[in-house]
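I have placed the structure first, in the form of structure tokens, so that the comments after it can refer back to it.
All protein chains but one are shown at their positions in the complex.
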Amino acid sequence: MSGAVSGKSAAIEVLAVEKRFGNVGIIRDLNLSVAQGERHAIIGPNGAGKSTTFNLISGHIKPTSGEVKLNGEVISGLQPFEINRRGLSRSFQVTNVFARMSVWENVRCAVLWATGHRYAFWKNVDSLPEVRERTAKILDDIHLTHRRDVPAGLLTYAEQRELEIGITIASGATVVMLDEPTAGMSNAETERAVALIRRLTEGKTLVIVEHDMSVVFGLADRISVLVYGHIIASGTPEEIRRDPKVKEAYLGEEAH
Amino acid sequence: MMRKLTLAIAVIAPMLGQAASAEDTIKIGYIDPLSGGGASVGEGGLKTFQYLAEEMNAKGGILGKKIEIVGLDNKTNPQESLVQAQKAIDSGVRFITQGNGSSVAAALSDFVTKNNTRNPGKEVLYFNYAAVDPSLTNDKCSYWHFRWDAGSDIKMEALTNYMKDTPSIKKVYLINQDYSFGQSVRTDARKMLGAKRPDIQIVGDELHPLLKVTDFSPYIAKIKASGADSVVTGNWGQDIALLLKAAADAGLKVNWYTYYAGGAGGPTAIKQTGLDHQVFQITEGFANSGNQAAMDFEKAFRAKVGISLWYPRAVNEMRMFKAAAEKANSVDPVKVAAALEDLKFEVLDGGQGLMRKDDHQFFQPIYISSFGKLAANEPFDEENTGWGWHMVSKVDTAQAMVSTTCKMARP
Amino acid sequence: MTAKVTPTSTSASNAPGKPAGDGLRFYGVWLLGIAALIVLPMLFSSGGSLTSFSLIGIAIVFALSYNILLGQTGLLSFGHAVHYGLGGFAACHMMNAVVAHKWPIPLPFIPLFGGLGGLVFAIIIGWVMTKRAGTVFAMISLGIGELVASSSLILRSVFGGESGVTTDRTALPKMFGWSFGPQLQVYYLIAFWLVLSAIAMYALTRTPLGRISNAVRDNPERVQFIGYDPHVVRYLAFCFAGFFAGVAGGLAAINFEIANSAYLGAIQSGLVLFSTFIGGTAYFFGPILGAILVTYLQLGLTSVTSVWQLYFGIIFIGIVMFSPGGIAGLLMMHRPLVRAGTLRTVILSYLVAVVPTVALACGVILAIETVARFSGGETINLFGIGFKPQSPVTWIVALVLLVGGGFVARLSWGRIAEAWDRAATVARDRGYLA
Amino acid sequence: MLELIVISTLNGVLFGMLLFLLSSGLTVIFSMMGVLNFAHASFYMLGAFFGFQLTKWIGFWPALVLAPLLVGAIGMAVERYGLRNTHKHGHVAELLLTFGLAFAIEEIVSMIWGKSPVDYRVPALLDFPAFTIFSTNYPAYKLFMLAVSIVIFIALLIVLKRTRVGLIVQAALTHPHMVGHLGHNVGRVFMAVFGVGSALAGLAGVIAGPALVTQSDMAAALGPILFVVIVFGGLGSLPGAFIASLVIGLVQTFAVALDGSLASAFGPLDPSAGPSVLTDIWNVTIAQVAPIVPYLLLVIILIVRPMGLMGTRES
Partner (left out) sequence: MLEVRDLHAYYGKSHILQGVDLDVAAGEVVSLLGRNGVGRSTTVKAIMGEVAPQGTIRFKGKDIVGLPSYKIARLGLGYVPEHRDIFPSLTVRQNLLLGVKDTRRPGKWRLQDMLDMFPNLAARADTAAGVLSGGEKQMLTTCRTLMGDPDLIMIDEPTEGLAPLIVQQVGDLIARIAQAGVAILLVEQKLSIALRISKRVYIMGHGRVVFEGTPDELKANAAVRQEWLEV
């Protein structure tokens, strides 16, 4: 249904993936291809399996069958941290920050692996200049510099969502997946978040799950529509807007 | 200013050592469990010593000095014992006494020895009234350690001397706790029985973990399967109570030769199981020993303290301490220690005892008694069960002597 | 493990970019601590005090090592004493070996071998243990604790049965002419290692690994998506905790000159859990406070009352219910107020509450002691006033204190809560409280 | 040999059922509330002492009913005034609360009843050998214990699976809010569950008290093994606890019956090597280590299958 985009090599390829929980098939014959540098949105009604798709790609759950490739390399079956180390980073729909740690620490932790400090127990984390600079830059990018010493659990909801994005992009991954980054935000906050995402994912591959259509149409180069664990349509925003199947899936009525 | 501050902190801080109190009292540090699992035993011992101290004080104390027993809770933990010993020494204690747990005894003996070499002039004596591990008077012996209880090897010597003359014993089963004391019971029994009654068959030799068994039925099943007619066990505490209970439940009919069936809860358990005169105990004395002085003491003791005298050896210890101090005409530990060596002493239950110089082990007559319905001339029951100990055999001091490997380092 | 949000966390307090004054204060606190360690034995020189201080020092190292697990990494262990004990045995055997083979290793180096003892076991057993956190880890640690404690009685050649392994610390080669016979020298040895270990463990919290441990504690799932394997993080933290527990065990072995199965047991594991939790796991100094308090109570309460365990239980329950952040959490709650300058209102309400609360506490103590001593009939000595447990006067006093104190105390606590709300609101407005 | 096998099996089953009696309440509480109740063994001890005291005053049979009720009431109070307030701080705090409680209860018991074992006897009605196999008696009281365990197992299964209250409890396990939305008072359900769990521990105490030693340290002695049972069986699974009790009872009993050691299997080690860890391990008999075998089983099963034998979730 969604063949590889010609011209560019695919950053993410999902090939005939299936996921069953017991007898229930959540994802059926899922095929998806996201080109390098593309901003790709996955939409679909509640319960269609969008988050499951995210979890399958990021290694959170393992597919029952099929394959997931990242930059041509098979990653299905790898642990999440192994996938992350190969350059894929994701956020979570439910805010998933390190609640008892400060904003600064949250972002810094996400920077550590990518800067090569790994499990080091002989370095003072405060005196690593490149870590500090990168963390400061990201904090600046997500507009949380003034909140740097506040425990993440005490941030406002919107701030936590922004921090979530910050953590996700902190590692410098080339493929970024955001799961409903603006859910629960006010209009103004949403606008700010969209601008933020656009800026931070410049030159990267972005996969986003989103309900807010203004966000989707504002951000995405291509859109895939997921219904019942299956992609029913894939194309540019205009193509999707016109697709009658999409309208039916969303509004439960024939287009009129 | 600093002094005041120090004082203030010292007042609010009970642990920071009290100043040594008046010199006219002799403080004896009683280090045994006063809380936790072993507390029932420890409290009984404390009451015994306190009773003895009162009795002596009423008669003028030792060389005119009053005796004070300082109870120190060691929670049956060797490290805690050392802390308590240190505290006691700080508060002017020069004599400590302890009995429960060979591990504690080993630690204390070692501690006292080191303390005395490192702090000359501040020597401390350690009176052991119940820890029976033979190593304490053999390879680990110390000049500063004196033991009034018979070592487990001595008790076994006495027991096997009795068994030697009891032809009905043919098949013996050994069941013991898996630690040094239990193991010494087991090895001594094998060795001594082998030497004295080679015809006796050891049909089983069991070690089980210390105080961890909740159900002894499997062990009873094994004993039964082995066809044993007698069981020898050093078990104490719940390990003897549960063992006897399981035996009674299963209807096992054997004779039990024990070290500690008379400990707290033991008599109750035996009465519950109905093993009438089938449980034997090896002790240095018991309530119905027939010795008038001992029985008078027992009566007075029970009236005052409310428990039976588990530790006739505590009486011997305190009285002998007094005798030694008077002999040395001093309560200086070094002089008392010297006076105690080879001191002969008439023990509570009658007969001559001897504190052997070679290993500081006290030798005394040993009794084998059985627990059951009381005869007319036996006034004392145990734990209000209506049953009591009955004399089976008395082994004289000479027959209860064992050799020692102790190479004592003398000051 | 449920993530609990505390007003300020370890991490927040030492983020870089703090004003220079903070840095000075930071080193000042450490120097003050070291000075106190040096001066203490000059103020209290009796053998008993020195022993107490030594034990407290050991307990602090042990509790800090436990907090690497509980506070830093979120692992609840019921068997931490295993490393402590093995460290103790390793140290004892090393000391004996040094003496036997005349190796030129003086006593001050011995705790290192204790640490290695704890570490080696952690390395061997840790990988499978730290596969999972939460209840599974807690239960495995319980099982391992029991297994090792039991094995220590079976493997006699290593553990010396229940009488343990003894050693003589004075027989080792001398250093600076110190024999380490006197307790004072041992105290300074322990103090030295305490400072060393505390600095090392504090430094550990400021390394990448330390920070990632916090992240694993807060959210092990998310950690995987920033490139880390939480299993490896837990394993490394476990090894460090094992090492420092081993150091503590080695110090204990030097202090007591004996290592035995009591080092390894459930009681020891429980005590360190008590200390750490009562002190507070969210701050580095929490376990230090806890270790001091618990060791002090353990040494002090036993000589005052026979039912010390009950007081222990009550204190512990009180902390769990009313201040799950421990003493440190309780203290640090006030920091934003101090900064905002609104502490006064709260302090005043505390002063009001002190009297009825103390009365209530006295009532509780009197009631407990009356019951505990009823059969024995020993007099209860409360602030120099003697109470006879059998006398109805005692019961009435206890009852009045309990009910009256309890009633008034509740009222005054209500006022504290109000004062808190006021102070906190102001602090929040001024931006000192998030 | 046959004799030993038969008797060991019987003993194993009897002991296993005693373990189940003790751990059923713990399982019920864990499965419903996710609380690992460290004070469970303390409630068991309270049951034994209440049973002892009430037996003295009003006889064994009334005590058998009354003592568990008392313990249950205490359990409910603990839930209502302790655990419920602690719940928001997470399971660790709840667990630690019960940990402290265990400390306090032990001391209270020894304050009231002293530290020595009390004379708590098997009721006269059941104090006779029920049957004899290979000349080994089986006392009626043990069979009574066996019967009670099985009755409790079946009763709990029925209550949980068949009755309305059981349904509410089961539903509240996964969806407490939903149960509230259907008009059921979940708080009271949890309080009742904790009460029932504690009462079961109390019942176990009343019954096991005369068979074992009733003493103030009995809780500490039995506590850890109960955790082994419920973790081994699978946290929260009643059938799991039942099977685990049996397995551990049998394993422990048969381990005692076996005298085997590595030395007896492969011959003694060269004695010239001297004492070492190896000789210790070589010479230790299975019987010697029997009581620690359960802990070994625990560790192994948690490593291999963290949810336990029949469990469905890890924590």
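For clarity, chains are labelled A, B, C and D in written order, and residue numbers in each chain start from 1.
The definition used in the following text is that contacts are C-beta pairs under 8 Å (C-beta built on N, C-alpha and C of every residue); 3 or more make two chains touch, one makes a residue touch a chain.
These numbers were taken from a predicted model, which means no experiment stands behind them.
Remark: the absent chain touches shown chains A, D in the intact complex. The chain that is not drawn here is touched, among residues D:Lys88, D:His181 or D:Arg305, by D:His181.
Those residues of subunit D that touch the chain absent from the view are 164, 167-168, 170-171, 174-175, 177-187. Subunit A residues in contact with the hidden partner, per the touch definition given at the top, are 22-23, 45-48, 155-158, 183-187, 211-213, 228, 241, 246-248, 250-253.
Here, only the chains that are shown with their structure count from here on.
Among the remaining chains, the Cα-based centre furthest from that of subunit A is the centre of B. At the centre of the protein atoms shown, by the Cα-centroid criterion, sits C.
Measuring from the averaged C-alpha position of subunit B to that of subunit D gives a distance of 35 Å.
In this assembly, the C-alpha centroid of subunit A lies 48 Å from the C-alpha centroid of subunit D. For subunit A, the set of residues touching two or more other chains is empty. Along subunit B, residues 36, 178, 209, 212 each make contact with two or more other chains.
Across the complex, subunit C meets subunit A through its residues 3-9, 11-12, 14-16, 203-204, 206-212, 214-215, 217-219, 221-229, 232-233, 236, 240, 282, 434. By the touch criterion given at the top, residues 1-2, 4, 76, 128, 131-132, 134-136, 138-140, 142-144, 146-147, 150-151, 154-158, 266, 270, 273, 277, 307, 309-310, 312-314, 316-317, 320-321, 324, 368, 371-372, 375 of subunit C touch subunit D in their complex.
Listing the residues of subunit D that touch subunit C in their complex gives 36, 82, 85-86, 89-93, 95-97, 99-108, 110-112, 114, 224, 227-228, 231, 235, 275-277, 279-281, 284, 288-289, 291-292, 295-296, 298-299, 302-303, 306, 314-315.
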